[in-house]
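Report on the structure given below.
Only one protein chain is missing; all other protein chains are in place.
For reference, chains read A, B and C in written order, and residue numbers begin at 1 within each chain.
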Amino acid sequence: MIDFSPPLVQLLSIDGERMPRPDFDSWVDDLDGTALLALYRDMLVVRRIDTEATALQRQGELGLWPPLLGQEAAQVGSARALRSDDFIFPSYRENAVAYCRGVNLTDIVKVWRGNAQSGWDPYTVNMATPNIIIGAQTLHATGWALGAQRDEIDAVAITYFGDGATSQGDVNEAMVFAASFQAPVVFFCQNNQWAISEPVGVQAHRNIADRAPGFGIPSLRIDGNDVIAVMAATRIALDRARTGGGPTFIEAVTYRMGPHTTADDPTRYRDPAELAEWKTRDPLLRLHRLLTSLGEITPEVEAATQAIADAAAAELRAGCIGMPDPEPLSVFDHVYSTPNATLERQRADYAGYLTSFGTQSNGTV
Amino acid sequence: MIDFSPPLVQLLSIDGERMPRPDFDSWVDDLDGTALLALYRDMLVVRRIDTEATALQRQGELGLWPPLLGQEAAQVGSARALRSDDFIFPSYRENAVAYCRGVNLTDIVKVWRGNAQSGWDPYTVNMATPNIIIGAQTLHATGWALGAQRDEIDAVAITYFGDGATSQGDVNEAMVFAASFQAPVVFFCQNNQWAISEPVGVQAHRNIADRAPGFGIPSLRIDGNDVIAVMAATRIALDRARTGGGPTFIEAVTYRMGPHTTADDPTRYRDPAELAEWKTRDPLLRLHRLLTSLGEITPEVEAATQAIADAAAAELRAGCIGMPDPEPLSVFDHVYSTPNATLERQRADYAGYLTSFGTQSNGTV
Amino acid sequence: MTTLMTHTSLPGLDAQKPVPLTETKTLSMGKAINEGLRQAMLDDPKVVLLGEDIGALGGVFRVTSDLLAQFGARRVIDTPLAESAIIGTAVGLAYRGYRPVCEIQFDGFIFPGFDQIVSQVAKFHYRTQGAVRMPITIRVPFGGGIGAAEHHSESPEAYFTHTSGLRVIAVSNAQDAYSLIRQAIASDDPVLYFEPKRRYHVKGEVVPELGAPMEQAVIVRPGTDVTLLTYGALVSTAKDAALAAFDEGVSIEVIDLRSLSPVDYAVVEASVRKTGRLVVTHEAAQSGGLGGEIIATITERCFSYLEAAPVRVTGFDVPYPPAKLESHHLPDLDRILDGVDRVMGRR
Partner (left out) sequence: MTTLMTHTSLPGLDAQKPVPLTETKTLSMGKAINEGLRQAMLDDPKVVLLGEDIGALGGVFRVTSDLLAQFGARRVIDTPLAESAIIGTAVGLAYRGYRPVCEIQFDGFIFPGFDQIVSQVAKFHYRTQGAVRMPITIRVPFGGGIGAAEHHSESPEAYFTHTSGLRVIAVSNAQDAYSLIRQAIASDDPVLYFEPKRRYHVKGEVVPELGAPMEQAVIVRPGTDVTLLTYGALVSTAKDAALAAFDEGVSIEVIDLRSLSPVDYAVVEASVRKTGRLVVTHEAAQSGGLGGEIIATITERCFSYLEAAPVRVTGFDVPYPPAKLESHHLPDLDRILDGVDRVMGRR
């Protein structure tokens, strides 16, 4: 029996030691050296991508980038627990989840370059594109789960959101609906301690994981920088959902090591000592330690892994810079799925206007 | 020490016996025979008013009426626990609370007759007028409490809402804010088992009182048909708030014995056996039994009490029927507190239009 | 104690046999919507209904009566009391290929769901460059004239006609109610479907057909002197006004807009070119209402045809007033005729 009460679940210590915990261990006993190395590789690659994207933003190639630095274990551990037919409803920070889902790297940054409002076709990877309205996607996940329930399939919806999001009405309503209908949905909260400049204590005086049980939703509070614990907890929650057990809430306790986005300046509100302390809990560091002690990390492996990460970064950069600008008249595309007379007239007028210039508008504003 | 865990608190049994409970008793030890009789009188009067208002609606004198039949103890017990400088933010069903607050009976029905969108000046009785948007008033109470906190007074805000309301985002956000700021506010939920046609099980799979603790708000679950328990619980919550202890959530378990409103037909969705069972738990009946056993109820007292209730009903009827219709041009009044040119023009045009008829518009639609 | 209803068992498609409308019948507008919903649910198993009290009660206006019994709780879903969640879960259902039909109990209760409508429902197709469709229908009983309490008589349609990505429909009679609810549900775009609640009981003949496309406006009474444009509950008032004016020698062409977004300007323009005079009437407040938008557009497109400035006859710029004052707020026959007089230069 799983204990759904709040103490933090940790399976991998800061020092890289595997901490036995009978109720969780059976969920991750397939994680041999090879599997752990694969997780490490994912985490290294997404960190490398994250760094590259930040650099691209600094160089003016991206309008904005929301770094996930520090949250690699939470995202990779949960994403790798999913089945390909499970459906993901993320916020805007789940770039590692998208990577694990096989989303093309160029497509990941498309939206942040401003080329489109979303980067990929959700149905090709069973993952929705970023949702920026805080908490809104938790209701979409719940609705999708209601559909899956009606379709009598055992695929599960999982939704990602932050500690700040838990204050929004939508997230609470999603819990009400999920509990009422026993929907197969997993609420995955990355408590990274901050909502832009506000520490989690502004949102909640108790642990975030304490909230869900009152709605009739069991919750787990896990060390979000421990990829093994994250994977175990996600598998437990998915299994409950698949077998008709209804929703589960997971609080992954982690830390946003970077700024909120590249537009943010955390020095205005955050004590550097806090960051320093969390650096000791780095999710990559401790898995590296475990892998080293398991003898999985050799100089060759290290080099090969880094090469993969660097290749991903290079691919991202090339794809980003090489992305063609959207066609001017595409501003009118896809507002509706069928023709709309008012809009078609606006399109025709604007096309005529552009033609009258013999060029595009120079966009002086 | 008060136990804030969920079992139902009952101080007065269905048979009218006072059930001792040390942790609550001290809060109601002033309730001697006279005080209990006064509560009974309130409950009898509000039931009589409720019946009269329903009759007035059937006779076409009111557009609508939301009966409180069955919820007299929950409303009277809590209202009578308040200080006059505490501020009440009700839903639409708290007519007994308004009565206890000293609201003029005619003013109570004014809104249901369609003469105004609210019946009284909230500041004269420290009670807001009915709010129809489910749950919205819980945020107003929280905001008022933030003001009281800033003013460094020990008055408390109390907000009333139903079981259905707990599903609304606003109510959950109110708990988030109240907990975050430790606002002096009491959340008083009358769980009357139904939200129009939906049983409480649609809204929540667990007891409603279980929700608040996850937000960091202690809760009490009380027998809402037991006026003594209601008063004790409300006093406890008020005291916590007054002394800086922050918000408390009270679930008063009661029953809506009538229809949702006079426009509703509960036979379409409700088992008559359920109503029959709840009739045995009638809040007046059991207090009557206690008072009888205490020797407080004599034929003279009975007659006098009934006379007071009948007089209130007569006053309500006379006031309702005698209410003057609002002036046509008052449709433009009070949209803004200062003159607004666009609106003044509409007013002038319409005044001219009415004059051109030499009469008021006949309102054919 | 109440037996708690649980949703875990999900009774399926059993119960009564479906009896769809197969021949012309006289139905109230409310019943016509009910029949349209039934047909849509029979046509497509992906059509599901969500809302407060739509199950056993059949909705506070009984528009979903008997559908729970016929289609079961998998498809007729009594939801918890939260409009944002009703819309938001519909988005998720649409994502999975469903065609959710949401009922908002009254006009004034749509606002808690406004964010999900404006930022999600309306934008998904654009956001995903057509990859994700939102075939969601949001049914809203709207308008006044029933002596109701606050928030029960509003006309919020202009908020939605200003929201790109939504289609907006308002019906005025039983036949359109039947045909257009079916078209709305079949539409791959999200549709706000406004039902004039004070006309629910008005009966009319209903042919079980889809009729003209929902984006088409309809001339419900031809005329030559003035174009009178409206939608929803005021269509029948406008027809009465036209009749009254006819006796006084003014020939009014009454147009039932039906689609508020997009507006069928082809029909409106042709009419105004003929009459040279336009009156628009609606219950919603004047400032920012649909009337201004249509007048601005018609002025742009038909300036040289206009014999007089177009006129609006609308609710005032006030929150919906208490019941005893609503007859002063709502455009009625006399106020419409007064508007006609003004556009004819008689006042």
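Quick note on the criterion: a contact is a pair of C-beta atoms (placed from the backbone, for glycine too) under 8 Å apart; a residue touches a chain by one contact, two chains touch by 3 or more.
Because the structure is predicted, anything quoted here is derived from the model rather than measured.
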Revision key, fill the gap. Shown chains contacted by the missing chain are A, B, C
Check your understanding: Which listed residue (A:Trp27, A:Tyr40, A:Tyr99 or A:Trp112) would be found touching the missing chain in the intact complex?
Key -> A:Trp112
Study note, to complete from the structure: Contacting the left-out chain: of A:Ser26, A:Ser84, A:Thr124 or A:Ser197, that is A:Ser197
Revision key, fill the gap. Touch assignment to the omitted chain, from C:Ile295, C:Ala323 or C:Val340, lands on C:Ile295
Practice item. Considering the whole complex rather than only what is displayed, give the residues of subunit B touching the chain that is not shown. Key: 87, 89, 116-118, 121-123, 128-129, 131, 133, 136, 138-151, 157, 169-170, 173-174, 176-177, 180-182, 244, 246, 333-338, 340-343
Practice item. Touching the hidden chain in the full complex, which residues of subunit A are there? Just list them. Key: 63-64, 92, 111-117, 132-134, 164-165, 167-170, 193, 195-203, 205, 263-264, 268-269, 271, 274, 277, 325-326, 328, 330-332, 335, 340, 342-343, 346-347, 350, 353, 356-357, 360-365
Review point. Which parts of subunit C are in contact with the chain that was left out?
Key: 84, 108, 111-112, 114-115, 118-119, 122-123, 126-127, 150-151, 158-159, 161-165, 261, 284-285, 287-293, 295-297, 299-301, 303, 306, 308-312, 316-319
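The working rule: only the chains that are shown with their structure count from here on.
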Check your understanding: Where the centre means the average of the CA atoms, what chain is farthest from subunit B?
Key -> A
Practice item. Just give me the whole-number Å value for how far the CA centre of subunit A lies from that of subunit C. Key: 39
Review point. Cα centroid separation between subunit A and subunit B, in whole Å?
Key: 45
Review point. So which stretches of subunit C touch two or more other chains?
Key: 6-7, 79-80, 82, 84-85, 112
Check your understanding: For subunit A, which residues are shared contacts with two or more other chains?
Key -> 169-170, 173, 176, 180
